[in-house]
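Sending over a structure as structure tokens; questions will come in a sec.
A protein chain is absent from this complex, but the other protein chains hold their places.
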Amino acid sequence: MNDRDIQLDEQGRLRHLLTIEGLKRQVLTDILDYAENFASAGNQTVKKVPLLRSKTIANLFFEASTRTRTTFELAAKRLSADVLNVNIDTSSTVKGESLLDMLRNLEAMHCDMFVVRHNRSGAAHFIARHVAPHISVINGGDGSHAHPTQAMLDMFTIRRHKGDFTRLRIAIVGDILHSRVARSQIHALTTLGVPEVRVVGPHTLIPQEAAQLGVHVYHDMEAGLRDCDVVIMLRLQRERMSGALLPSEQEYFQCYGLTPAKLALAKPDAIVMHPGPINRGVEMASEVADGPQSVILEQVTNGIAVRMAVMAMTLGRHRGQDSEEAAS
Amino acid sequence: MNDRDIQLDEQGRLRHLLTIEGLKRQVLTDILDYAENFASAGNQTVKKVPLLRSKTIANLFFEASTRTRTTFELAAKRLSADVLNVNIDTSSTVKGESLLDMLRNLEAMHCDMFVVRHNRSGAAHFIARHVAPHISVINGGDGSHAHPTQAMLDMFTIRRHKGDFTRLRIAIVGDILHSRVARSQIHALTTLGVPEVRVVGPHTLIPQEAAQLGVHVYHDMEAGLRDCDVVIMLRLQRERMSGALLPSEQEYFQCYGLTPAKLALAKPDAIVMHPGPINRGVEMASEVADGPQSVILEQVTNGIAVRMAVMAMTLGRHRGQDSEEAAS
Partner (left out) sequence: MNDRDIQLDEQGRLRHLLTIEGLKRQVLTDILDYAENFASAGNQTVKKVPLLRSKTIANLFFEASTRTRTTFELAAKRLSADVLNVNIDTSSTVKGESLLDMLRNLEAMHCDMFVVRHNRSGAAHFIARHVAPHISVINGGDGSHAHPTQAMLDMFTIRRHKGDFTRLRIAIVGDILHSRVARSQIHALTTLGVPEVRVVGPHTLIPQEAAQLGVHVYHDMEAGLRDCDVVIMLRLQRERMSGALLPSEQEYFQCYGLTPAKLALAKPDAIVMHPGPINRGVEMASEVADGPQSVILEQVTNGIAVRMAVMAMTLGRHRGQDSEEAAS
């Protein structure tokens, strides 16, 4: 299966957003440019736009996530779409057959988009391969595979602060191995031309194929942060703690927690990012999270704009055509 | 109590939809005709219409049903109504008194319609008898009594495929005894002039009064399907399996499951229907469910249109009047 094929329609326009991998730089830039329309700086007011009026967007969350679901729901409502929250007991859809029956039913109800979060890698792809031609699928996070809207909101935030991607040195710190966020970020940064992407973490949490992704591996945080323009901290899944992969939270913070002292090794104007929610005192000190270099809350705001852009682009592909048809 | 009286207002217009029983053919035809407005064939787009703007529709679901609730919610939203989902812990409303207090409160909040699903037969009637004069009640399924919107979407689907009801031979197969869907279908088919309605199932699952309803009873499926224009399969409630009423799923499928071989006994252009969700391999083989004669997903699509029609007709009764009042 070729991801690029399934994500684009015959005219090369974005139909689904399942993964960053395989998307061309122009597509990513189009998303970032489009998102600028929905993110007017210095203004608290969000205008509601009628772009997706009469469209129905179904949130299919097989994995609980109030936070991510909320941002997709707000993005959809601000585009004037109707939102259907479908809470799915995974146990009742264990058999692929009943999942497909559910999809067919939602299609028959004239849903136009599925936002999918699932704890199994590949779930959003599976669904995208089986939906009707007019439906778009957005991956809201699948297993440890991909979280493309999170990566795109991170790119949007970086571009707003740093402008040009082609001169940046960026470090991603933490549990790279299990992080769908990191995987999507690496693909996005590489595609957008960032010359130096570093991953920083203990041996147990860096995947062996990291080097093949074109990133530089650091196990020493001080070395990893030195002269960076952007420091991206990952969220530590606390359930990993119970296994043998990690020492205690205190030891982890000692080695890989971001403190003012460690941050001082990066460039003076470096920005600090985190996908949230933060484990304060584990991934980073509160002084950093709330400090002047943190852009963590901007990421949240930008998340709405980027998700609005992706929804409007994918579902709005035929608008031009439709108008012509209507006119003719 | 006379059902016809409670469902119609003084001008003979539909005020509630609680049961098909007692409604005249013209009322059923009006619903089907009205639903045509909301079901434009060959078009994926559903236009949002402002017919119920400023109306509030409360879903009172005393029995869990994501599926049916979703179709009512979508129908309401596409009519521009506001929807209130009230999840009701049946235990807290055991006393009729507290149910009535809840109704009075929702009325006082200016709700305009209650969509009621309850596991006790007669619940929607009870509520309809106690609501304020401006409120409409739609029965979304009560015990084993009635499920009138399901029956009407089935009639809509049959009419779209077969045109004239007065020349049809229709078989309903499965657990007739416990099925509110079957009961409502039989009333609707009979009222609309279908000359031959058959019910097919084991002795234990056919009610004794079936003959009085004007239907023909078959215990042999081959005989029951022969030369039918429409085959309606019912969902088997698996909890019945535990009792003495039914053999194993395999045996049931052997006797009453719809296979391509059995379907071949019906007319070549017979359509296959099912209210969903299907137990594949129990009520029917997947080849039939997904085959060319299946109209099961059309039923789902038509369910939205028919529910929009019922909501708009019952709540929109006074529109003409209101306009006159406003004009005078």
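Points to keep in mind about this one:
Lettered A and B in written order, each chain numbered from 1.
Everything below uses one rule, namely that a contact is a pair of C-beta atoms (placed from the backbone, for glycine too) under 8 Å apart; a residue touches a chain by one contact, two chains touch by 3 or more.
This structure is a prediction, so every number in the text was calculated from the model and none was measured.
Here one chain is not drawn; of B:Lys24, B:Arg53 or B:Arg238, the residue touching it is B:Arg53.
Note on the undisplayed chain: of the listed residues B:Asp33, B:Asp101, B:Asp164 or B:Glu222, the one touching it is B:Asp101. Screening A:Ile6, A:Ala210, A:Cys255 or A:Val300 for touch with the missing chain picks out A:Val300. Take subunit A: the residues that touch the chain left off the picture are 44-48, 66-67, 70-71, 73-74, 77-78, 276-278, 280, 286, 297-298, 300-301, 303-304. Listed here are the subunit B residues that touch the chain not shown: 53-54, 56, 82, 84, 86-87, 97-98, 101, 104-105, 107-110, 134.
Note that in this section only the chains that are shown with their structure count from here on.
Once the centre of each chain is set as its mean CA position, subunit A and subunit B turn out to be 42 Å apart.
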